[in-house]
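One protein chain omitted, others in place.
So that you can tell them apart, the chains are marked A and B in the order they are listed, and the count of residues begins at 1 in each.
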Amino acid sequence: MKHTITLNVNGQKYTVDVEPQEKLLDVLRDKLDITSPKKGCEMGECGACTVIMNGKAVNSCLVLAVESQDAVITTVEALHADGKLHPLQQAFIDAGAVQCGFCTPGMIMSAKALLDTNPTPTEMEIKEAIAGNFCRCTGYKPIVDAIQSAAAVMKKEGA
Amino acid sequence: MSGTKVVGASVTRTDALEKVTGAAKYTDDVKFGPGMLYAKLLRSPHPHAKIVKIDTSKAEALPGVRAVATGQEFNSYIGLYLLDRTLYAFDKVRYVGEPVAGVAADTEDIAEEACKLIEVEYEELPAVFDPEYALDPQAPIIHEKLGEYEYAPFIFPQAGTNISNYFKVRKGDPENAFKECACVIEEEFYVPHLQHTPLEPHVAVAKYDHSGFCTLWTSSQSPFAQRNLLAKALKMPYNKLRVIVPYLGGGFGCKAGVSIEACVIPLAMKASPRPVKLRMTREEEFFCTFVRQGLKAKVKIGVNDEGKILAMENTYYWDAGAYTEYGVNITRASGYSSTGPYNVPNVKADAYCCYTNHPVGGPMRGFGMPEIHWAIEQVIDIICRKTGMDPVAFRAKNALQGGDITVTGGVMHDTGLQKCILKAAEDLGWDKPKHEAKPGKRVGRGIAAMWKAPAMPPDASSGAILKFNEDATVNLLVSGMELGQGTHTVMAQIAAEVLGIAYETVRVHTPDTDYSPYEWQTVASRLTWSMGNAVKMAAEDARTQILKLASDHWDCAPDNLDIIDGYVIHKGDPSKTQSLKHMVIYGLTNKDGLLKGGPIIGRGNFIPPDVSALDKETGQGPKSVVHFTTGAQAVEIEVDEETGVIDIKKVASCYDVGKAINPMNVVCQTIGGIYMGLSTGLFEQLQLRKGNPANNSLADYITATVMDMPEEIFPSFVEVPQVDGPFGARGVGEHTMVPTAPALANAVYDALGVRIKSMPVTAEKILCELKVQRLESQTV
Partner (left out) sequence: MPTFAYVCPPTLNDCLKLLKENPGAKPYAGGTDLMVKMRDHAVSPQMLVDLKKIDKLKGIREDAEGNIIIGALTTHAEISESPVVLEKYPFFAHACRWVGSQQIRNRGTIGGNICNGSPAAETLPSLYILDARIHLESISSTRTLPIREFFCGPGKTCILPGEIVTAVEIPNISVEFSGSYHRQGRRKVVCIAMVTAAAMWRQDETSPSGMRFSIALGSVAPTVVVAKNAENYLNECAVCSDDVIEHAAMTALKDASPISDIRTTCDYRNDLVYVLTKRCLKDIICGGRELK
């Protein structure tokens, strides 16, 4: 049986019909054409599908679309909406934290969820926040560096 | 090569903005509308069996099913170096997971359901799971028709056996040389199957229209190899098959050559004109695309009392799987690189590419080098331990230098290997005391050196087309894939350097075989060198055209002109400057009032100039490969004596890149290579049980996370120019993972005195060896 759900993705309201078994990841990608969350495993292991749902980083492959009724969802597309790069995006570029880029949208979402609640994370806290985001290219170090420097920039901008 | 502006600068990656904003499109992101069909494959449950009968009628009758394909209908052979592979199995299946039939249907669920309705009758055959056993005359033969397959001239299949390639080296007189040695060590090593595990699983979409024109969108490292192999197998004119490759979410080799594409096109042909999408699940990805081959290696090295290597005798049994169309060349590479990066006067090497009933072995980052160095570099460590020689000094002493004779009898070009070894050791603090171990832990250090050549046919070539736009921005057309290694950036830098324009004005994007020039494949770390040469040539071609135009316009010699920051200038007359804008399309008016010029289009092509064949019996020849990139890596670890768990403290590495076109990219490749080297060294292994994958998911196939990475990394490089490379550059993508695992194993020995000869170095294996060690010390 189809359900009609209304959800807020990246500041826009969408109303879509979904089957109960449809995953949030598939609905975002196939029905809303928001393709930054990637499909890497569909079982919660790789983190490529990470989005922020109601303030928390989640694997959108493990979330049923029907559950996102009234949810507020953020993907990396939202960060650049006003044409200005988010400090995390800029830091990822500057630190060499992007190679093939397939992990990048999910990685940035995990990082953003962290910085939104903990603006001055330790290196360990950063690692913990992205441990569920696999990257096969970068060796992670540039990513950790990028998040650290984004945090510093955001602190400065906020201050 | 000083005086360059953009080449040698750590400029921002050209693709970074697209990737951090989510704008970058990967194959699975491309939309094909509501007409698209979804494909699923029925796979063999048996490692080796005869197909007695296939009945697809029930599947075809299922509502929503639009096409079913089998090997009965599509029964051609396909392959890169040896045409031994089927699109869909016919007559026989040779590994668990082999495609037996495909279904295209309105939804994935229907396609999956339909696969279950296909009835296949098999007659099981005895199977081969060990490469050494594959050579046994008693072993079942996996490819009866090996003698009839087409193959490349440098591959040597042995008809009537399970050996699809046999590469031999006979150099000097190893037998006698071993007798002169003060120390001879012979050991056996094992490397399991791995899977590349790029974050993006394979996905391909094919559309075959009513005119017989076929378009393939695929996550491939090799659009032109795809076209070449598929058009040939499916008997299509090459210009009626168009291959489009968007961004790739990593490849590491498993997206080279052809894999799932061979299954999707037949379905598209039958479901014409609807597009058909085939996407691997992560579970399929592990054993149904390419895996890294397994290796059993026997390595024997002898040194004299001065610590000079006199002889090596190495045998490599590659567990190459059911089809070796690609793997045969890994075997060849292991042969012509069989000694590692050392000057060895006497060599006997035998490399066997063995058919087994395992998943299809294919290229993976390092192309056989991580596997053979795993063995060589540990035997060297054993020798150093036994003779009391310092592992760094020993390697530096025996390292190949420019002018030395390589294992295949050619002359080694200039190389910074010795510097790399010393630099990696220095950066690790080899001569300084180790950091203090925490209670219950032991600290150890290890080092390993490496070499690797681009393994490719002698005629692997590159093309480049450079087009100017009205505003003097450039579109650089190439077909080398951007799979994360940063090749687009490097190409933009080379073009900008030659043209005297800002590199940001050069756009390099993903290829389409209808419009982009030829590129053999994105493999072998060959792009910077090969495609770089083509791009440099294309830029020079465009530059020549521009200067000619301006020189005609000003009526002066082109030699007096230069291009700086987007302007043609006259070196002797500051009043003469001409913006590239406009002129690169609309030309310039000469004194006589007539227009000259037109759109500037630069053209470049490159083919390796001087690689020669090697003798079949001795493996000797003047030039086996285009060049070798060399390097070394040192590792410091801490091991928990009670659990065997390893903490990686420090890694230092150094490679000779010839010229770092983009130093930041080199460093990023190095860190990424260290990660992959550690991940494969510590954890990765595709567990195969009688040919069945036991851990084909990301929950069970363990890779390193951010937490498993070293506390400190010291990446560096040296630049001994490659004379025929663009600005002196040579490749460094794969190399960075080659020495990691053996350096790690050597560090474990240093810490605990136990030697782990089978990869990966798990905590469990360490503890097991420690227990043996304790028992032995009690009995002594």
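Criterion: a residue touches a chain if its C-beta (ideal position, glycine included) is under 8 Å from a C-beta of that chain, and two chains touch if they have at least 3 such contacts.
Computed from a prediction, not measured in an experiment: that's the story for all the values here.
A.B. asks: Who touches the missing chain here, A:Asn59, A:Gln89, A:Thr104 or A:Thr138?
C.D. replies: Looking across A:Asn59, A:Gln89, A:Thr104 or A:Thr138, the contact with the absent chain belongs to A:Asn59.
A.B. asks: Which listed residue (B:Val30, B:Ala502 or B:Cys768) would be found touching the missing chain in the intact complex?
C.D. replies: Final answer for the missing-chain contact: B:Cys768.
A.B. asks: On subunit A, what residues meet the omitted chain?
C.D. replies: Contact residues on subunit A toward the absent chain are 1, 3, 19-21, 23, 42-45, 47, 50, 56-59, 61-64, 66-67, 69, 110, 113-114, 128-133.
A.B. asks: Residues on subunit B that touch the omitted chain in the whole complex?
C.D. replies: 642-643, 645, 682-683, 687, 694-695, 699-700, 702-705, 707-708, 762-764, 767-768
Note that only the chains that are shown with their structure count from here on.
A.B. asks: So in the complex, the part of subunit B that touches subunit A is made up of which residues?
C.D. replies: Listed in rising order, the residues are 12-13, 15-22, 24-26, 28-29, 31, 196-201, 247-250, 252, 281-282, 483-486, 664-665, 667-668, 671-676, 697-699, 703, 705-707, 709, 713.
A.B. asks: State the interface residues of subunit A toward subunit B in the complex, per the touch definition above.
C.D. replies: 29, 33-36, 38-43, 45-46, 48, 75-77, 79-80, 85, 89, 92-94, 96, 98-105, 108, 127-128, 130-144
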